[in-house]
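As structure tokens, the structure follows; a few thoughts come after it.
For this depiction, one protein chain was excluded, whereas all remaining protein chains were kept in their positions.
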Amino acid sequence: MNWTYARAMLAALLIASPLAAQRDDDDYRSRIDTTVNFDRAGTVDLSLVSGEIVVSSWDKNSVRVKATSERGVLRLDASSLRLTLTVRSEHGNLGDTRYEVTIPNGARLIARSVSGDIRSRGGSEVEARSVSGDVEVTDVSGRATLESVSGTVRGARIAGGLRANAVSGDLDMSDITGDVDVQTVSGEIGLGSVTSSYVSTQTVSGDVTFTGKIDPKGRYDFHAHSGDVRITLPPTLPGASFSVETFSGDVESACKMTLTPNDVGRRHGQHIEFTIGSGGAHFTIQTFSGDVRIEGCAASKKEE
Amino acid sequence: MLAAKIHVPTSIADDGAADIALAAAGDRRAFERVYRAHLNHVYAICVRMTANRVRAEELTQDVFVRVWEKLPLFRGESAFSTWLHRLAVNVVLNERKVEGRERSRTATVDEDEGESLEEMGGGERAPLHAEKLDLEAAIAALPPGARRVFVLHDVEGYKHEEIAEMLGVTSGGSKAQLHRARMLLREALTR
Partner (left out) sequence: MSETPIGCDAFDAQLASYLEGELDFAARRDVERHAGACARCGALLSDLDRIRREAATLGDLAPSRDLWSGIEARIEAPVVPLAPRGAPAVRARRRAWLAAAAAVLVAATSGVTYIATRAWLQGKSTTTVASNSVTPSSTTAAPSAVRGPDTTATTTAPVSNVSADARKKLSAEQTYDLEISQLTQIVQERRDELDPATVAVIEKNLALIDGAIKESKAALARDPRSRFLNEQLNKALNRKVELLRTVALLPTHT
């Protein structure tokens, strides 16, 4: 298999002697089943074309690798700080490849596939990228970077910040702490139970929904072209300020709003700015034709 | 229990393309319609850049005379208003150069400031340190260099690279003037 990753951010050197792939003439072209000693803060790098990558974590200083490939040749390179598992083709089509890997809780994980799905639980930092496969990453103690072109991207219980990117795939994130930066073109963006002081979402036609705790000093930016944006504010929110701009979308809000002067004739669209309660957190919501819906605003109702 | 929906009127501005085409072909009545459609914005550019109503009115006339001359060259590659406003800016800046050469022998740089306040205040000099000035008056009270950059950038939307070319300064110089202008305005408006 030819990786044409020009970025080549695989900076680690392969120091230790590689382990030979074992050949099995029964069901698989090759198979690996081994456990290697590993530093808790090491990096595990897994890549395949089609099939599945399944990663879990444990509280041990070792990595367990179980891998099978229908027609590809597996290769495992491991040192105490870096473990790399790849598969290559000798006769064209690789068939399906499956990795089941258990890593130390504090390890860093890089998982890449073309059409294979990626599922992982645990790790201190996770980077998971697929072209058409689904990506599902949970229970990361640090930062997660998730990407798929057409697959669905799911993340849950990520504690150190999230960056997620999909083209047509949907992004479904819940229980995220730390900075959030997510983008799609046509995929939907769902952010639930977010605890962050910095959220940035961008989509062209996907819809965006957001619920979460609001930091009084936080910044929350939602941008869509034709997608709709729906924000649900927590009932205990003491205050926030909003800047909502749309060219032709509708704006619905339970919050009391004051329209800025609109010079009709020279400017199209509308720009609404309002504050609820004592202000603080700042929301910027921009769409071209998408609708905006803001729910919550318990504080503002008292003013009406 | 949501508040009423707000529907945005997607009004379609009529950019008077037909009148522009007629005027370019020499139709003076069509040109007058073009003039009336764009007069107030052109005047606004002139008066904000010069902070002098009388001079701005003369310059506005200069602008439209120039438009009449150059209209056949307008190819419609962008909005007419964009072309027109750029032409207006250039007329104002060239007037400044001419005037600068004439005045340099006698005037001081500060003369502009006093004159501008008198003009904008309708003859009475608005005290700088008294009550809040509105933004328009505060802009007029800016030093000329800062005022020009502020009007071009924040009001008219030109970028620093363009402003630098127009004013014969560096892009960095334009940014510095802009920041200075905003800080001075803040000072004036929060007194």
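Lettered A and B in written order, each chain numbered from 1.
In the analysis below, a contact is a pair of C-beta atoms (placed from the backbone, for glycine too) under 8 Å apart; a residue touches a chain by one contact, two chains touch by 3 or more.
The structure presented is a predicted model; accordingly, all values stated were derived computationally and were not measured.
**Q** Among A:Asn61, A:Asn105 or A:Ser168, single out the residue that touches the unshown chain.
**A** Only one listed residue reaches the unshown chain, and that is A:Ser168.
**Q** Spell out, residue by residue, where the missing chain touches subunit B.
**A** So the residues of subunit B touching the missing chain come out as 12-13, 15, 28, 31-32, 35-36, 39-41, 43-44, 47-48, 53, 56-57, 60-61, 64-66, 68-70, 73-75, 77-79, 81-83, 85-87, 90-91, 93-94, 135-136, 139, 150, 154-162, 165-166, 168, 175-176, 178-179, 182-183, 185-186, 189-190.
**Q** Residue by residue, what part of subunit A touches the chain that was omitted?
**A** On the side of subunit A, residues 1-7, 49-50, 89, 92-94, 112, 114-115, 131-132, 149-150, 161, 165, 167-168, 179, 181, 183, 185-186, 197-198, 202, 204-205, 216-219, 223, 225-226, 245, 247, 260-261, 263, 266-269, 271, 286, 288-289 touch the unshown chain.
The rule is short, and it goes like this: only the chains that are shown with their structure count from here on.
**Q** Averaging only over C-alpha atoms, locate the centres of subunit A and subunit B and give their separation in whole Å.
**A** Chain centres of subunit A and subunit B, defined by C-alpha means, are spaced 47 Å apart.
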